[in-house]
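A single protein chain has been omitted from the complex, and every remaining protein chain is retained in its original position.
First chain written, first letter: the chains are A and B, and each begins at residue 1.
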Amino acid sequence: MTDSYVKAVNSGFTKTLAKKLGLPRPAVLRRFRAGDPLTVGPVLVLGGTPGVADDADRVADALLGWDLDVRQNADDSTRWGAIVVVLTEIARPEDASPTVLALAANLRRLAPNGRVVTISRAPADGDDPALAAAREGVDGFLRSVAKELRYGATGNGVQLVTSRDEVPVDAVSSLAALRFFLSARSAFVDGQVLRVGSPVADVGVAGAYWDRPLEGKVAVVTGAARGIGAQVARTLARDGARVVVVDVPAAGEQLTTVANEIGGTALQLDVTADDAGARILEHARARHGGLDVLIHNAGILRDKLLANMTADRWDAVIAVNLAAQVRISEHLLGASGFSAEPRIVSLASTSGIAGNRGQSNYAFSKAGVIGHTRAFAARLADLGGTANAVAPGFIETEMTASIPFVTREVARRVASLQQGGRPVDVAEAIAFLASPAATGVNGQVLRVCGQNLVGR
Amino acid sequence: MRVETLPAVPGLGGLYGKGLAASGRLMMTRRLPGGGASDLALPDVAYRVAGVATGDDAAPGAVGSAAHLARYAQVVGEAPSEHLPAGYLHVLGFPLATALMVRGDFPLSLLGMVHLANAVSLVRPVRLGDTLEVRAWAQDLRPHRKGVQVDLVTEISVERTDDERAAGVGLPATTFAYRGVSTYLAKGTRLPDDSAGRTPEAHRDTGRDAQTFQPPLPTARWSLDGGTGRAYAAVSGDRNPIHTSALGAKAFGFPRAIAHGMYTAARALAESGAGRGETYDWTVSFAKPALLPSTVDVAIRPAADASARGRQDVEQVEAPVPDGAGDPRTGLTYVAWDRAGRPHLSGRVAPRP
């Protein structure tokens, strides 16, 4: 499961050798550890106009509130932990130039595992063409910058969506997304532009919120016995949630281990059962007083070229990965007891976005997840909740360990980060989307892929 | 009957040697046509040994010592106790009875003698630490269909302690505790007037029992391993090769070693449990010997219960009850048989009132 190549090229003799040979040298990614600083160094906030109270100042103020070393003026010596590029106020394509060039001047001094985060506004219907051009441009710019970053540094964008009102740059969800991208929690999220709308619920982030954002919440994770699901359960528990771990009865032994590790409760259940939604809700209500967060993680692979596809392989994948999610979500939305701010996060996949040979059934199911996520998002918004999906790329799990060596190596190195992610990377993204402060992120698909080549 | 006092209970090892010699001598005399008939009279003597120590006063590890009793109890399955069970008292008195049978004037050959039955009454408990007086004599020489049978009687009394004597002036020096009657068959030998041998009672015969015997439902099963004979020989002193080696058994026509009859009887006594009380009567009659190793089915049932059970498919066989046994409606009856349903032994254990 571990990528020994990453270890080898970053230590001792093999590191020297790899350097001499010019081998790709993927970095050891910095991941979240309680107590570590949010960023690896000072944060440079670029954009806006000096002397004018603008969005860049609002962002800088917010960052100061997080006890960060925040600068708005570059110097020649600082190694930046992160550079936040505020482009919310550009109105024409030409407007981006000073900010972009300021970034260019500081990029070489971005520390390993540093962060570049753009904050911009999404184009909207009826936009002035110049405005739309400028705003759309940021998207392509960010994705390209991300590909140029090295040593574990990532580039991601927060794209504020205007629906009824313009979302303030320092709205709770805008800042939550910014904080996620700045932090080590987003280690394997790279080259992504996340759309953030108006908060659908009133969320306070006072006190110890950022340490335990899910405090008091009850979360259900399906497929939680192993791999990504188990890690999601651990991460949600770390963030303060009481977690119900669900998996098929046959996986009960591992499920028990996970439940006992995180102090959760185990529910042995086949998600394809007709009454799965009812039993999940019943368990969460009876034992924990309600249900706030549902993570649709359970999934199976039955790979086969379509020409060789059999009914049982197709049907099983669709039933577990897609139909069960729809049925359970429908049940929860129709029943009382789902929380006042319900959150659903579903596991999609880059295969569902870009397609994958031999995975027509899997890709159907995962693309389908994206479809129902968008559909449920609207219904959940009415309830003050959200529905989002996470699309993992190549993640080092028991499942991917079985992929043939060469295929596995290619899959790892084609990403900007030149390695596979870990289950915890997916879990962090899910935990972020499930967190109260992410209330303005709805109907989104967040890729956790190290900026893999495939798809968008 | 003349009482001859011996200084100590003789050792069985020496007695067997003597018995072999005596048997040889008897065989020589029997060869004479018609000869020996007038010799068939029992010696008119009783052996007596007094001051037989048990418990701490016995020689360490010897018969009567706590360690020896514990070994015996383990072999036959008796619960460990300070009490000397009747089977153990039999072991204790056996050498004295044997000493009688190897006397030059004893009319029957020890070699090949068959133990037919045993009847014991324990009328007061004997405990470790008691000092015992043992007497043994032979009596009641009588005909049997296959030869001559004789009873060897062993009586054990407990000597009163000095304190007891001091407290009760005029009391006898001992109190009677145990009487055991062992009935042996000398095959082939005939009494001069064998008319009595034709009575039905004397013809009671194991072969006929076997034909009429219907095994009841068992209550227990004994797995007798190949070392059973050697284990009992070690605690009883009865090292007759017929019990300890296949070779010895073959000399007497058995395919393998056979279990000591008294071992099986002692085990039945042990398994009769605590209900037998401190004093009891215990009888056994032996049929077919149990080969070693073998598995023996056993039924040990309350005497009143044994035939009264309405749902039993097979009737309980009444064990023959020789003298000494109490009320036939009390206590337990036992019977043991082999896999073909042929009986090995049967008897009773009844608490004394």
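Criterion: a contact is a pair of C-beta atoms (placed from the backbone, for glycine too) under 8 Å apart; a residue touches a chain by one contact, two chains touch by 3 or more.
The working rule: contacts and distances are computed from a predicted model.
This figure omits one chain of the complex; the name its UniProt record holds, of "Acetyl-CoA C-acetyltransferase", "tRNA modification GTPase MnmE", "Diheme cytochrome c-type" or "Ion-translocating oxidoreductase complex subunit A", is "Acetyl-CoA C-acetyltransferase".
Residue B:I300 is the one among B:A58, B:L108 or B:I300 that touches the chain missing from this view. The missing chain, though absent from the display, is touched by one residue of A:H288, A:R302, A:R327 or A:R343; that residue is A:H288.
Touching the missing chain, out of A:L87, A:A134, A:A259 or A:V369, is residue A:A259. Taking the whole complex into account, chain A touches the unshown chain at residues 245, 249-253, 255-257, 259-260, 263-270, 273, 286-289. If you put the missing chain back, the residues of chain B touching it would be 74, 214-215, 217-223, 227, 271-273, 297, 299-302, 305, 309-314, 332, 337, 339-342.
Keep in mind that, in the parts below, only the chains that are shown with their structure count from here on.
Spacing of chain A relative to chain B, judged by their CA centroids, is 92 angstrom.
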